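Let me give you the structure first, and then I'll get to my questions.
Every protein chain except one is present and positioned as in the full complex.
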Amino acid sequence: MRRYATDVAVLARKDLTLELRARDTLPAMLLFVVSALVVFHFALPKSSSGLAAKGLLWVAIVFTALVGLTRAFVPEREQRLIDGLLLAPCDRSAIWLGKSVAVLAFLAAAEVVALPAYAAFFSGIGWSTIAAVVLADVGIVAVGTLLAAVAAVSRARELLLPLLFLPLAIPVVVGGVGASVAGSPARYLGFLCLYDIVFAMISWASFEYVVTE
Amino acid sequence: MPLGRHGRKGEEPAGPDAVSREVIRARGLGKRYGDKRVLEGLDLDLERGGFLLVTGPNGSGKTTLLRLCAGLATPTAGSLDINAPREAIGFAGHDPLVYRELTAIENLDLYGRLYRVSERRERIGMLLERFGLWQARNERAGSFSRGMQQRLSLCRALLHEPSLFVLDEPYSGLDDAGVDLLDRELADLRAGATFVVSTHDPARVEPLASSLLAFA
Partner (left out) sequence: MTALAGLTAVLLGSAVALIFFYAPVDEDGLNQKIFYFHVPIALTAYVCFGWGALKAFLHLWKRVPTADLESYVAIHQGVIFGAMTLVTGSIWARFRWGHWWVWGDEQLVLFLVLFLFYCAYFMLRFSVDPGPQRANLCAVYALFGVVLIPISFLAIRLASSYIHPTVFTSSGPQMATSQFATFCVAWAAMISLAYFFYRFELAGKRLAADLKELRELLA
C-alpha cells in the first residue's frame, strides 16, 4: 500500500516537474479558459438570464479540461516513454493515478484563474458552485486520463479524445450546472460524488488493459 | 521474412547453479501487428546464465522479439514464459526512454525510485561516472547527443541490477569510447546474468554468446 502511494507520488511529481520545465500545457489552459469566457460574453444575447452564463461556465471547464487532457500522454506516446513506465515493477493503475493527480493539479490551477475571471465577467459564484467544481474535477480527470490513454493508441488521437470524452462528460455538466443553479444543490453534489466513485473505480481497474500491447 | 533458426554454440555457459531453470521459453511464438505478421512459429529456450545473440536484417522482427522478451508486448500466437519478474529485467532499445526535460540525474532518480533501488544516490553516481556522464549529470537529457542518450539509456537499464538483460542494438549511436565501455560492462556482467542481445555487429558480441538466433 505504501509502495503504491510512493509510486503514485513519484509519477505525479514527474509530470508536474515536466510541466514546470516545458511550460506549455498550463499556460495554454489558462489562456483558453479566459478566451472562452470572453467568447461566451459575446455569445449571450442581452435578454439571457444570468443562469445561462452559469451553464456556460461548465462548458468552459469541460473544454479546458480537454485541452489539458489532450496533452496528458504526449511524452509517453511520442518518445515511447510509456515503455519505461511499463517495464518498472509498479502497478499499471499507479501510472493512471499519478497522471490523474497531475492533470487534476493543472485543471485546478486553471480554475483558480477561471473562477475569479468568471465572477468578474458575469456574476458571483456561490459555495455550491465551488463544491461542484471540486467534485466535477475529480470525475473529469479520472475518466479523461483513462480516455487520453485510449486515444493515445489510435491514429487520430486529438480527434478521438473529445468524441470519447464528451458523452461521458454530460452527467458531470448536469451535476455541475444543477448545483450552481438549483435551489437545493445537495442532490447534484451527491450525484457528482456517485459519478466520481463509479468512474474512478472503473478507470482505475481498466487502465492496465488499455496500456498492454 | 521472419524465419528463425535456433542454434547452440560450443560449450556450456558458466553458471553458478547446477540446475538452471529456463529464463525464457517460447513455443510457436507469433506476433502480428494488424495485418502484418512479424513473428511466426518461433521456438526458443534460454537457460539461466545464457547469452542469446539475435542477428538479422532490418525489419526482420528482432526488435519485436526483444520487446516480447522484455514483457513490453504480448504474443498473438503461441506461448512465451519469462521466468523473471519485472524488477529483474533490464531493457534498452531503440528509444532511450529518458524524459527530455529532466536532467540525467533526475531521470535515473525517477527510475531508481520506481525500481526501489537500494542506495539509490550512490548507485546513480557510480553509473554516471562509469559511463562518462558525471559531468553532464545536471543537464537536460534533451540536450544530449545521440551517443550520450544511449549511454544514459544503458545506465537506466543497469540501474536496478537486473538478472535478465534485453538489449536491442545497444551499440548503436555509441562512439569508440562508448563501444569499449559497453564491451567492458558486458564482460563484467556476463557471469551473473542472462542476456538477450540483438546487434548488427555480431562479431563483437559473439565471444560472449552461448546461443545464436539468426533472422533471415
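Each chain carries a letter (A and B) given by its place in the written order, and its residues are counted from 1.
The criterion applied here is as follows: a contact is a pair of C-beta atoms (placed from the backbone, for glycine too) under 8 Å apart; a residue touches a chain by one contact, two chains touch by 3 or more.
None of these values were measured; they are calculated from a predicted model.
Chemist: For the chain that's not shown, point to the residue among A:F32, A:F73 or A:Y195 touching it.
Modeler: A:Y195
Chemist: Among A:V33, A:L86 or A:L164, which one touches the chain that has been omitted from the display?
Modeler: Considering the complete complex, A:L164 is the one touching the chain left out.
Chemist: State which residues belonging to subunit A touch the missing partner chain.
Modeler: Counting over the whole complex, subunit A touches the hidden chain at residues 143, 146, 150-151, 153-156, 159-160, 163-164, 166-168, 170-171, 174-175, 177-178, 181-182, 187-188, 191, 194-195, 198-199, 202, 206, 209-210, 212-213.
Chemist: Spell out, residue by residue, where the missing chain touches subunit B.
Modeler: The missing chain touches subunit B at positions 32-35, 37, 74, 76.
Throughout what follows, only the chains that are shown with their structure count from here on.
Chemist: Centre to centre, by mean C-alpha position, how many angstrom separate subunit A and subunit B?
Modeler: 37
Chemist: For subunit A, which residues count as touching subunit B in their complex?
Modeler: Against subunit B, subunit A makes touches at 3, 6-7, 10-11, 14, 17-18, 21-22, 75, 79-81, 83-90, 212-213.
Chemist: Using the touch definition up top, name the residues of subunit B that touch subunit A in the complex.
Modeler: 67, 70-74, 85-87, 89, 91, 93, 95, 97-102, 106, 110-111, 113-116, 140, 156
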